[in-house]
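Heads up, one of the protein chains got dropped from this complex, but the rest are sitting where they should.
Chain lettering (A and B) follows the sequence in which the chains are written, and residue indices restart at 1 in each chain.
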Amino acid sequence: MELRKTYFADERRDDLKEIGQSRPRSDAFGHVTARTAFFADRTFPGTLHLKMVRSPHHHARIRAIDTSEAERHPGVVRVLTAKDVPHNLYTVLSLIQVGPEDEHVLAEEKVRWKGEAVVAVLAETPRAAFEGVAKVRIDYEPLPAVLDMEAALAPGAPLVNERHGGNYYHYDSGSSRKVRLGDVEDGFRQADHILEQTYASAPIEHAPTETTGCIVVPEGNERFTCYTNTQAMFFTLDNASIILQMPGHKLHMVGGTVGGGFGGKVDVIVEPIAILGSKLTGRPVSFIYGREEEMQISSPRAAERIVLKDGVTRDGRIVARQVHCYVDAGAYSRHSPYGTQKGAAHFPGPYTIPNVSIDSFCVYTNRTPSSAMRGFGVTIGDFALEVQMDKLARLIGMDPIEFRLINAYRDGDLKAHRQPTEGAALIECMQEASRVTNWPIADRFFELSSRTRRD
Amino acid sequence: MAKVAIRFLLNGSEKAEFVESGTTLLDVLREKLADFSPKGGCLQGTCGACSVLVDGEIRLACLTLAETCEGCTIETAGGLAKDGVLHPLQIAFADGFATQCGFCTGGMIVASKALLDRNPAPSREDVIEAISGNVCRCTGYEPIIGAVLAAARANSTNKA
């Protein structure tokens, strides 16, 4: 890595003593000696292992659950169903007033995705727990499922989640988060070329080397210590407190050393049910995802479908950009209404465009609920935006870096969401990229600066 | 289930345990012997985080039955530092900023030790081959490859 200190040198102090120094990481010794303690690197006598009975259907009514055979199975200590969970209906973002509660900790009445948790089995060994899981009998009535977003939004589609009254999240702005600046139709009329293209992605897994999990230990003072690899300690504590209807001072979360997160460990899925299991049995409980659960059960990065329609002039100005972004939330909200809104704020990308119209939709389908991942709300949008920029440049016969430099935002430019640009540095990144790759651009483009107001 | 008596040498010290037949070496190391240096990253034999050396050969502890290790010599990442002195690989991983979350690091170092023990002067391709069964999600592998090569160089310098 090379630091390029000539850019913005007058905005920076480079005489600091610790900052800017590549001090050795204080955790390196623990890592290389494999002494760093992750949440699972501890044992407690009498620990029970929790394994989940999961829906084999994309969408089904639960007619009956029979746990009697599982409960009699050697080694099985306790079986939990929806009726054991004090506040079974929840949504994690209720803490920041993003509702409604739309997901069950353990399914009741219906399952809405293949893999949804229905019954938790606690046993003396992982093997006995798996055997107990196999002995739970659930009578399902399969229902029509909707697996893709277009079908979900079509009239007459099966309703995925009754709490939303439609297969999309209701923002205060309606079925989508809207951003409007100028008049896109007017912009399209000014354009020499219009290009409308559709981009899409499939779900992506975080794949941290350490799977999601926790170990809960009941303490003598009626408190519960939860060793967890959550990415957010109090977020987990507060959500567990709501779900378990247990005052927060009864809960003690310990963590902070995590084997990779990438956004996959913010959903608060394992902790509440493990704490409940510990409370009801009085014993330590370990609930750790297997790799197949991490890949197919834990929330992935959402699939997206993005339609971009741009108007561009012959001389390289983008005069209008219209965005329709559809985010596949799966069956429940988790963090998707937030991420969809973050996407709406991110479009139309780091370019100054006078006429913008953005609609971002959070769509429900009978799929694994999606949630946060590195680049949440933005990664797939950037794929769409930057491939579109390449197509536009070729359409008007312009160099793709020069085309971007013409449109790149600068300090003071008004963004689509009506904030003035501050601290821009896109132009300089492209100038440096051109230099280090010998990508030829005209000299006048090296004279541009993010700090110079647009004419 | 019947219990089986097993004895082996773990990082130089003798261990004897009664384990249920079918117990994995990983479970014995972690649950019974409190050596948490091998990690259960997948329990499927596909991530390498549980890599250990059994009689000098690299093995995935999650797929190795403990009873097959009777009388064997087992080395884990937790036993590589001797008397507080780090193994050259450990120094190279730390100096080379080759660890981020640290979860794969023990397995990576064990896999690399297996390589250096049989080939003290490996090529880049040899290193790639040696760690190709170990998943890292943080580093992009390049710093790890660099650290193994640096450790090999340091070893040869020390012996010269």
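Keep in mind that, in the parts below, contacts are C-beta pairs under 8 Å (C-beta built on N, C-alpha and C of every residue); 3 or more make two chains touch, one makes a residue touch a chain.
By definition in this document, contacts and distances are computed from a predicted model.
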{"item": "Chain left out of the displayed complex - its UniProt protein name, from \"Molybdopterin-binding aldehyde dehydrogenase-like protein\", \"Secreted protein\", \"ABC transporter permease\" or \"3-oxoacyl-[acyl-carrier-protein] synthase II\"", "value": "\"Molybdopterin-binding aldehyde dehydrogenase-like protein\""}
{"item": "From B:Val19, B:Ile58, B:Leu115 or B:Cys138, residue that would touch the chain that is not displayed", "value": "B:Cys138"}
{"item": "Among A:Gly75, A:Pro158 or A:Gly375, the residue in touch with the chain that has been omitted", "value": "A:Gly375"}
{"item": "Touching residue (missing chain; options A:Leu89, A:Leu143, A:Ala200 or A:Ile396)", "value": "A:Ala200"}
{"item": "Among A:Leu143, A:Met233 or A:Leu280, residue touching the chain not depicted", "value": "A:Met233"}
{"item": "Touch residues of subunit A, complete complex, unshown partner", "value": "1-5, 7-8, 11-12, 16-23, 25-27, 58, 96, 114, 147-149, 171-174, 177-181, 197-205, 207, 230-235, 237, 251-263, 265-266, 291-292, 295-296, 300, 303, 328, 338, 341-342, 344-346, 349-350, 358, 365, 367-368, 372, 374-380, 382-387, 389-391, 400-401, 404, 408-409, 416-419, 422-426, 428-430, 432-433, 436-437, 439, 450"}
{"item": "Those residues of subunit B which, in the complete complex, touch the missing chain", "value": "42, 44, 46-47, 97, 100-103, 125, 127-129, 131-132, 135, 137-145"}
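Keep this in mind: only the chains that are shown with their structure count from here on.
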{"item": "Centroid spacing, where centroids are CA-atom means, of subunit A and subunit B in whole angstrom", "value": "33"}
{"item": "Of subunit B, residues touching subunit A in the complex", "value": "30-31, 34, 36-44, 46-47, 49, 76-78, 80-81, 86, 89-91, 93-95, 97, 99-106, 109, 135-138"}
{"item": "Residues of subunit A touching subunit B in the complex", "value": "24-25, 27-38, 40-43, 206-211, 257-260, 262, 288, 290-292"}
